[in-house]
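Only a single protein chain was left out; the remaining protein chains are all shown in position.
The first chain written gets the first letter, and so on, giving A, B, C, D and E; residue counts start at 1 in each chain.
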C-alpha cells in the first residue's frame, strides 16, 4: 500500500483511506457504465453489454477521470494545459461520469440503430411507451437519494459546511429542473408528461454535479431551470435525428453533463470554495457571470471537448470490435418477442395460469377420429317420470347439501357425463350397478319408483354420433 | 449569512450549519405537503395540487413551525404563553409536520368531495382497492427507513446516546403499532388486512415522532400499540363520515399526529433528556403518567388546538381560492378514465399491444361494399387427384422443411389465399405463370401429373359471392 | 442500565451505547427471521409465521448469537472450547444470522412440504416462476445496499480504515458472485437466468459476511466466485431433493452462510485485523491458505456444526408445536386461490373493473321467464318513407351535433330501444306523445311528413316474441 | 338458445348488471377487450412523442340465454349502457349468436335448463 | 364444425388439457375472464371496508372441433373440470356454437381439415 499517494494520483486528494477512495471511484465507474444500459436497452445482446462494461471501466472512464481528477493535463498545475492558475473543474463528475457515459451510449446507439418500429417512414416517430411508470418513479427517487452520496461525498472530507451547502445546491437544482421540465412539456405538449418530469429531475441532478460545490444556492436554481428545459428539447431533438434512446439517457446524461460542466464556467464563485476541501480547488476562477471572464469557462469547454472526443472514439472502437466479434444486436424475432425470453429465458412478468409441463409430444397432422380408450359408455333411459320433474330432481340431487353427501349418489356421480331429457350418459363403471344406483337415488329424491333402461354403447364414436343426433 | 441566529430563529437550535438546517427543514416542509397528496389523490387537478404545495410550504407549515420550534408563542420562554418553565414539545414534528399536513389534507378532502362511486346510497361504502400492494409495501418500508433520518436527525447534534435511544423508541413504536393494527383488523374484520398493517406501521412512526426523545423505550411500546389501534378505528370513522381518503392519510398523519403530541404530555420523563440536546429541552416537564400532572399535557393540548385551527383555516382558504380560480377537481369523465390519461396524457401501465399510429382517418358511416383494389383474383380447379390426397399434398408442401424452401413454391405461395377441396384461390400474379407453378409443385409432391384449370374472376365482389356459395 | 457490560455480554464489545447495540442486534435478529419467510412462502399460515418469528428471535437466534459473539463457548477465551488462543470468528453473521436463519427455514420447509404442483411424478420439477422480476431486482439492490450497513457497521467503531476495506471486500464478493452465478447458469442452462444472477449476488454477500473484516480484497474475489457457483448448484440440489424453496433462501443463506464461515478458516489473515476493532479479534489465526493450518478452520467447522444442530433442532421443535396447535399450512383450496385472498382477504394486485357490491341476493334455480316490470312497451311503424332513407335519417339524428341536442329528440330518445326497418320499439312513456315526437323529429330530418302507427304491446313476453319473429 | 355478446364501456358494467338482474338475468362472463370503432382514440404522449391510442378499453359480456330472454337482455343492455342523454359514439354493440347446446359442468345437465342458475 | 366454449376454474386447466389430449384434441385458445354465476363471490377487505367480489376469475377455453369430436370434447371437460366428489357450484359451463368455416392462416386450408393440427 506504500506509495499509493503517488501511484494512484487520482485517488489521492485527501487523507481518506485508499480503499474508501477506491470504493467511491468504483461506484462512479459503475455509474458511467450503467448510463449506457438505458440507451441501448431492448435490442442489445446481454453478453456484449457485459463485455462493454469492462471496456468502459477499464479503458474509457479511468482515462478521463485521470485527466480531470487525477492530476492529468486538464487539471490545473505546472506543466498542464492551462498552467498552474487554471484548470478544468468538475466537482462530482458531470463530465467524468455523466457525459462520458453519455458519449459511450451515443456510440452504442448509433452502431445499434433504433428499435424495430420506432421510426416509421416520412419522419414518423412511434413512441414505445414505458410499461410501468411506478417503477420509473421509484427509480428516479432512488437516484435522487443516491445523489446525496455522490455530490456531498465528493468533498472527501467531513467538512460540514461544504457538505450542507452541496446538499442544498444539489437539491435545489433537482427541484428547479423538475419544475421546469414539467412546465416545458406542459407548454410544448399540452400536458405535463410524467416521463419528462422524471427525466427533468435527473437532468437537474446531472447538471449540478459538476458545479455543486462551486456555485451559490441561488445560481443552482438557474442551473436547474435550464437543465429541465434542455432535457425536454433534447428528447425531441434525438427523436428528430432518429437516434433511439429508450429511456432518454442521452438527453439526461450527455446533454446535461455538458451543460453542468459549462455551468461551472458561468456561475463559479471563488470565495465559496473552502480551502483544503480538495487539493486543487484553490485554483478555481470566478465564472463568466461573476466577473471571471473566460478564465474558467474556457478550460471547461476545452475539457468537455477533449473528454467527449476521447470517450466517443474509444467506446465507438469498443462497440465496433464487439459488433464484429460477438455481435451487438439480437435478432429481429427476439426483439419482437422481448429480450427477457430471448436473452435470459425468463419472462419478466409471469402471471398467466398455464400448463407447466409439456403436456404432449409435438402434434403432427392426423386424420380426424377420436381414439377409443377401452372404457365403456352407457346410455340410461329413465321411465315413469316427466322430463321436467326428472330434471328438477337431478338438479336438487346435485345441490351441495346432505343429498350430495349420500354415498350412493357419489358412486353414481363419478360416472355421469351428461343429462338431457330422460337420457343419462355414463362413462365407465358396471352397468347393473349403475342402473340400480340411479333407480335408488331417483326414487329417494322423487318419492316414487322409476324404471331405468340401460344400453351399452358398442361403439364409442357411434355412441357419440347417436347422442349428437338425439339433440 | 450574518445574524442568522436571530433572523432564522427556528433554524438556530444548535451549532449546525445554516444550510444543513435549511435542508432539514425543507424536507419537513416537503413531507407536510406530501401528506396531502395521498388524501386528495385520484380526483385532484395536477395543477392545483402543485399550486397548493406552494401555499402549504410558504404559508402553512412555516407558521406552525415557528410557533413550536422557532421560539414562537407555544415554545417555553419569557413572554410566551406558558411562561418560561413550560411549553409545548414536539421533537420531530407529530404536530408541526404530520397533523399540520393532515389538517391541510382534511380541508382539501372536504372541499373536493369523495371519489365517484366511493359512497353509495344508504351509507353504503364501496372500497376502491389499491392496485398494487407490493408497491404499497415498498413505500411503507422506505418511509420506515427514512424515519431514522427524521427522528434521530432532529437531535441536530452528534449525541450518540440520544440518537441510539431515539432509534430504538422509533422502531419499537413502529413495530408495536404494526402488530396492534394487524391484530385490531384481524379482530374487527376477521382477517389481517395488509393495508391496515402498513398504515399501522406508519401510524406508529407518526405517533412516536413527537415523543421519541422524551419517553422511555418501554413507554414507546404503549404509544405504538395505541397508534396501531387508533389508525384502524380512524379509517372506519372517516368512511362512516363519508370523508374519502384513498390512502388513509388522515388516519395516519392527522389522528396519530395528534395522538403522538398528546403522548408527550402523558409519558415524558425529564431525566431522559440530555442537557444541551436542544436549546429548550431543559424545560420539559414530566408527563401525566410520570407524576408531572398536567404541566406538560396542557401545553401539548393547547398546541395541538392552535396548530389545528390555524392549519385547517389557512389551508381551507388556500383550497377555496384554488377552487374558484383554477378549479380543484377533474371532470367526472376524466376521473373514470383515470388521471394518468387526463392529467398527464400518459398511461401508468402500458402493456397491451396496440396500433401505434392513427391507422386511419376518422371513419364515417358508409354503404356496405368492398372497394375494388385493381388486383385480379383467380380461381384454380385442380383435376386428376382426389380431394383428400390433394389436401394432404398441399399441407405437406406448406410444412417447414426443404419443400417449403423451393423457389417455385415460394413464388406461388405468396399469391395463394384459400384452399378448399379442389379449389385454389389466388390474389394477384400472372394467371399462366400461376397455373404452371401450381402444376409443377403439385406434380413434384404427388409424384403424378395434375391438370389445373384457371378462371379469372371478372368481378371482385362476385368472385367473393361465388366462393361463398361454393361453401 | 447499570451493569450492562456484564449482563448483556453479547452487546458489550466496545464503547458503543447499549441502545445502539440493541438496535443493531435487533436488526440481525429480524433478518434471521426474515430469511425464513421466503422459504416457507405461498403455503404457510400467516398466524403461524408471526408466532414463529417470536420463537426465532427469542429462542433460536440469541442462543447462537451468545455462543459466537457474546463470549459463549465458541468464542476464544479461558475456559471456552478452543482455549484462549483460538475461537470461532464470524464477523457479521454468516453463521449467526444467515445459516441460523437457513436452518430454521429448512426445518419449516421440511415440515410444510412442497407447494401443490411443484413436484410431479417421476422426479418431474414444475417451476412456479416469480411473477415480477422487476420487484425481485429492486429487492436484491436494496439488500446489497443494506449490507453496507451490516458488514461495515459490525466494526462497532468509527475505524475508517477497517470500514473502507470491509466495504470493498463486501462489494467485491458480491460482484464476483453475481458474475459467477450468471456464468454458471449460462453454462448449465444455456441462458443467463436473471433469478440466478440475483441470488448469486445475495450469495456473495452472505458468504463475505463472516470473513469481510479478516480477508484481503483479492481473496474476497475467490470467496465470491465460489459463492456464486455454489448457489446455482444448491438450487438444483434442493429441487432434486424435492425441498421446495420458492425464493432460493436455503441456497442463498444456508449454503452460503456455511461457506462464508468456512472461508474465514481458509482465507483469514491475522495482520489485516486492526487491534481493538472488536474485543476478541486479536485472537484470530491465519487461515489454511495463509499458513495457519487448521488452527482457524477447525473452530469454524465446529462452530458451524454446533450452530446448525441447535438452530435446526430448536426451530424444528418450534414448527412442530405450531403444527399441532394452530397448524402451519393453509388449505389446498386457499393455496390454489392465493394466500393474499385466503390469509389477508386482500388481492395483491387489483385491476379488473368489477361489481363492487353484492348486486343481487344469491340466485336460486328458477323457471325461465322474464318478470314483468309494469312498464309498457310500444311498437311504432313508420310509413311513407323507404327503409333505407329512414335508417339514414335516424342514424343522422343520432349523430352528435345540433340535431342530437334538440329537446324533442332527447325526450323521444330515452324511450327508444331498438330500430329495425320501419319498426321502432319503445319502453315506457306516453303513447301519443311518443308518436307525435317521432313524427316531428323525422319530418324535420327527412324534410317531408311521415305517418306513425303505434301499437301498445299488451303482453311483455308476447311483444318480445313478436319482435323476435319479425327478425 | 342464444349467446349474446355485448361490447360496452368499462364504467357501465355495474349499471348493466343491475338492469339485467331486474329482468332475472344473472349469469354472465366478462372479459377485458380493446375496441377499434368509430370512437376517436385519445392522444397519449410518451416522453414528448404524441401517439394515438386507437384501441380503446372496453368490456365484453357474454350472456347465454334461452330464447325467451333474448329481447329482455338486449333491452336491459340498451337501457343501461348508453351514455348521457343522447348516447355517445363508442357506447358499443350487441351481437346475437346462435347457441346450439349448453352443458352445466357440475350436474351434466344439457340444453335450456343448463343455461340458467 | 363446432366452436366449443368452456368456462372453467383456473386451477383445472392442466387437468382439462390432459383429458382433451387423451381424446386427440390438442388445439385450443385460452383467455382470462371473470364469471358471474351462482357461485358466491368471496369477501375481500380493503383498508377495513369489506366488499364482495362477484366476478370470479375463470378461464375461457375456445376449442374448434369437427362434429365427430364434439361429444368427446364435452366428455373430457366434464371429466376433468369437476371439483371434488360431487362437483361444486362454480365449476363452469360449456357452450356449443355452430362454426361455419375455419381457415388455417399459414396454408390457406379451409373447412374441416383446417381445424386440426
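To be clear about the criterion, contacts are C-beta pairs under 8 Å (C-beta built on N, C-alpha and C of every residue); 3 or more make two chains touch, one makes a residue touch a chain.
None of these values were measured; they are calculated from a predicted model.
> Which of these, C:391, C:431 or C:444, touches the one chain of the complex that we don't see?
Checking the options C:391, C:431 or C:444, the one contacting the hidden chain is C:391.
> Considering the whole complex rather than only what is displayed, give the residues of chain D touching the chain that is not shown.
The list for chain D reads 2, 5-8, 31-38, 55, 58, 60, 74, 77-78, 81-82, 87-89, 91-98.
> At which residues does chain B meet the chain that is not included here?
Where chain B meets the chain not shown: residues 352-356, 359-360, 363-366, 368-371, 373, 398, 400, 404-405, 409-410, 413-414, 417-418, 427, 461, 463-465, 467-468.
> I need the residue numbers on chain E that touch the omitted chain, in ascending order.
Looking at chain E, the ones touching the missing chain are residues 3, 17, 26-32, 62, 64, 97-108, 114-115, 117.
The rule we apply is simple: only the chains that are shown with their structure count from here on.
> Could you find the chain whose CA centre sits the greatest distance from that of chain C?
D
> Where the CA atoms of chain C average out and where those of chain D average out, how many Å apart are those spots?
The mean C-alpha positions of chain C and chain D differ by 35 Å.
> Going by the touch rule set out above, which residues of chain A reach two or more other chains?
If we look for residues of chain A contacting two or more partner chains, we find 126-130, 132, 138, 189, 191, 193, 195, 356, 365, 395, 398, 417-418.
> Using the touch rule from the top of the page, what residues of chain E touch 2 or more other chains?
Within chain E, the residues that touch at least two other chains are 11, 32, 34, 36, 38, 44-46, 50-51, 55, 74, 78, 87-89.
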